[in-house]
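First the structure, which I've put down as structure tokens, then a few questions once you've had a look.
For this depiction, one protein chain was excluded, whereas all remaining protein chains were kept in their positions.
Then we have subunit A:
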Amino acid sequence: MSEQSIPAPPFEVADRPPSRTPSASATSDAPSDTRSDAPLSRQRVIPLRHPGRWIATAVVLVLVAQFAHGLVTNPFYQWGRFQYWFARPVILQGLLVTLEVAALSAVLGLVGGIVLALMRQSRNPILRAVSWTYIWLFRSVPLIVVLLVLYNFSALYKTLSLGVPFGPGFVHFNESALATDLVVATLGLSLNEAAYAAEVVRSGILSVDQGQHEAAAALGLPRGYQFRRIVLPQALRAIVPAYVNQLIGLIKGTSLVFYVSLLDLFGEVQNMGSTYPGDVVPLLLVATVWYVVLTSVVSVVQFYVERHYSRGALRTVPPTPLQRLRVSLRQLRERADFGSTVNS
């Protein structure tokens, strides 16, 4: 029982119990733990074994391996064609359109959502009603319908003009010149997005404690300052995860702009698919991978934004993956050092 005289290492050496030498367990059979020289308090607890976990792990690993094997070997996927299409200029052009539409609608939708949320919190009943109706309407109408109505908008209104309401107009726009496919697509997505963003922002504002509003009011902070510096930063903690959810939906929702003849990532894939019918599956895989890449980037950004707004809400800010890696590397090194000193 030599290892019990070694001072307990400051960390877990491995997740299995210190191995007892077979001779020791053979000579003193049953309660060797209590009769050892070291006091009970200095002994390491033998972790409980979980055979069920190991079996489940094995089953899942086999299934995953089978799936991966099928993915690679099934000729149906045509990985060669996938590789061919993946970074084609046509596809990248479509990707650019997707990014452009998604980014514009995300920003416009969020700004619109904040305005709508503030209108719903307003003391003016007309503003409240307008905001409520807008949200009700745009959450009720399918996005594709919104897009198609906007697409046909120029047939309904030939010109748009700025001027006195119901009176003479000063500036006239030719609708068909103004409403390019990109404008129609972005507008449709933004209108839709704003309705959802409004509710996300409102939920964030509601999540801020009433005492914060009172404290801000009692200090005499100007109204705009109260919202921008006191309420919004705290609301964002609740807003960010919900809005990122919304954003991911938006990124995928951009695939609908194909129907207003804007060639985004999905549009280009569809287009190429009808030109090269044999490549439909690899083309769909190309689109899948690009969408996965986009949402992954958003998720990474989300982590850091959430971390930023957790200041003060958590006693310690969670470590970034890089910091976690550094810590585990240091622990590994310490573990190795400890091992070498024990061996020598």
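What we mean here is this: a residue touches a chain if its C-beta (ideal position, glycine included) is under 8 Å from a C-beta of that chain, and two chains touch if they have at least 3 such contacts; residues count from 1.
Keep this in mind: contacts and distances are computed from a predicted model.
**Q** Looking at UniProt, which of "Pyruvate ferredoxin oxidoreductase", "RNA polymerase subunit sigma", "Amino acid ABC transporter ATP-binding protein" or "Transketolase" names the chain that isn't shown?
**A** "Amino acid ABC transporter ATP-binding protein"
**Q** Of the residues A:Leu96, A:Val149, A:Ala215 or A:Val301, which one touches the chain left out of the display?
**A** Missing-chain contact among the listed residues: A:Ala215.
**Q** Looking at A:Ile230, A:Val244 or A:Ala287, which makes contact with the chain not pictured?
**A** A:Ile230
**Q** Out of A:Val183, A:Val297 or A:Ala313, point to the residue that touches the absent chain in the complete complex.
**A** Going through A:Val183, A:Val297 or A:Ala313 one by one, A:Ala313 is the residue touching the chain not shown.
**Q** Under the stated touch rule, tell me which residues of subunit A contact the chain that is not displayed.
**A** Residues in contact with the chain left out: 209, 211-212, 214-223, 225, 229-230, 233-234, 309, 311-315.
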